[in-house]
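And now, chain A:
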Amino acid sequence: MSVRNVLVPSPARILKSEDMTDIEKHIELEILDKEFAKRFVYKPGQFVEVGVMGVGEAPISICAARKKEDLLELCVRKVGRVTNAIHRLKPGDILWIRGPYGNGFPMENMEGSNLLLVAGGLGIAPLRGVLQYALTNREKYGTITVMYGIRCYTAMLWRDEFLQLFYEGDKNNVEFFLSYEDPSDKQCYELQCERSDRCMSGVVTKLFELKEVKPENTYAVICGPPIMYKFVVQELMKRNFDPRKIYMTLERRMKCGLGKCGHCIVGSGRNMKFVCKDGPVFTYWDALMTKGMI
Partner candidate 1 sequence: MKRIVEVEELTRVEGHGRIEVTIEGTEVKEVKMNIFEGPRFFEAFIESVHYEKVPDIMRRICAICTASHSLASIRTIEKAFGVDVTEQTKVLRDLLIHGEIIESHALHVFMLALPDYLGFPDAISMASKYPKEVKAALQLKHAGNMVHNVLSGREVHGMNERVGGFSTIPSEKSLGEIKRAMALNKAAAELAVDLFSKVEIPKYAESENALMALDPGEKFGFIGDYVLVSDGTRHPVEDYLELTNERTVKHSHAKFSSYKGSSFMVGALPRVLLNRDKLEGTAAWLYEKHEGLLTSSNTLMNNLAQAIELVHSVDRCIEDIDILLSNGLKDEGLVEVTPREGRGVGAVEAPRGILYHDYTFDEEGCILKANVITPTAQNAANMEKDYRVAAKRLVREPDEKIVNALEMIARAYDPCISCSVHLTRIR
Partner candidate 2 sequence: MTNTQKPKIGIFSLTGCGGDQLMILNLEPILLDLLSRFEIKDFQEASSYKEEEAELDIALVEGSVSTKTDLEKLKKIRERSKMIIAIGDCAIGGCVQAMRNGQMSMEERMRKVYGVDVDYYDVLEPKGISSYVNVELEIPGCPIEKSQVLHAITSLLHGDMPEEIDYPVCVECKLNGYPCLLVEKGLPCLGPIITAGCDARCPGLGLDCIGCRGPIRDESNVAAELEVLLEKGYDEEYILNRLRFFGGNFEDIQKLTKRISEKSKGRRNSHEEDS
């Protein structure tokens, strides 16, 4: 019988594994099986199951738009057994991947609109893919506003990349805002002194004080720690955003990625969702209809 075994992963070689912070690495992978690579078409917001032999698998969101057939970029935070093991590996070592999984962000739906990207911490990783996609297809989108909340300067991911956007994004109609939680952080304070219109201390929702966000013709895309969603959504609802135009991507224990293992189930009897296959991208409307989602 010629059914492909969806549980068997495919090897990928680590090309690059760079520390971005103490706990986050940027990893570039080359998919070795070229047939698999051809099928491996993904969009921003999707994730892969990344496995280390003998340790297990973990869902990791893809952090870049697809540029080359056999290339895959991931941002891995060291939080558990699998991610710890990934951090130990060096260029040349092998990871085992399955995917891509999940629905991803509907980039086509958002064409012709302004984008408001709100990220907290590691939440910037999937949004980086959205941003890259939008920048490569720049003519298809209106103003892009990015709000990025970090703890401190050293916790900022892709620092060079985003600082460049912070300073020069306007040329490309990208407004990049930055908030930082540690008020004693000197480097962030310097950024704030330099561009007090783009940077301030506090949680990410503080940035709504700097930028007048309007709901018209705008899609909001949110990603961050679970606690962040409520507060960001509150700000957006105050500004009359359409719940169907607020996208967010959720974290759950997506063990299989295929809607089978059941760990990522969420909701009430009225509406049960598997985050891995029905999401991980949901609209705020989904969240209103699905108890316990945020």
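As a selection rule, all candidates are chains of the complex that A comes from, given by their letters.
The definition used in the following text is that a contact is a pair of C-beta atoms (placed from the backbone, for glycine too) under 8 Å apart; a residue touches a chain by one contact, two chains touch by 3 or more; residues count from 1.
This structure is a prediction, so every number in the text was calculated from the model and none was measured.
Looking at chain A and the listed options 1 or 2, the chain it touches in this complex is number 2.
Touching candidate 2 in their complex are the following residues of chain A: 54-55, 81, 84-85, 88.
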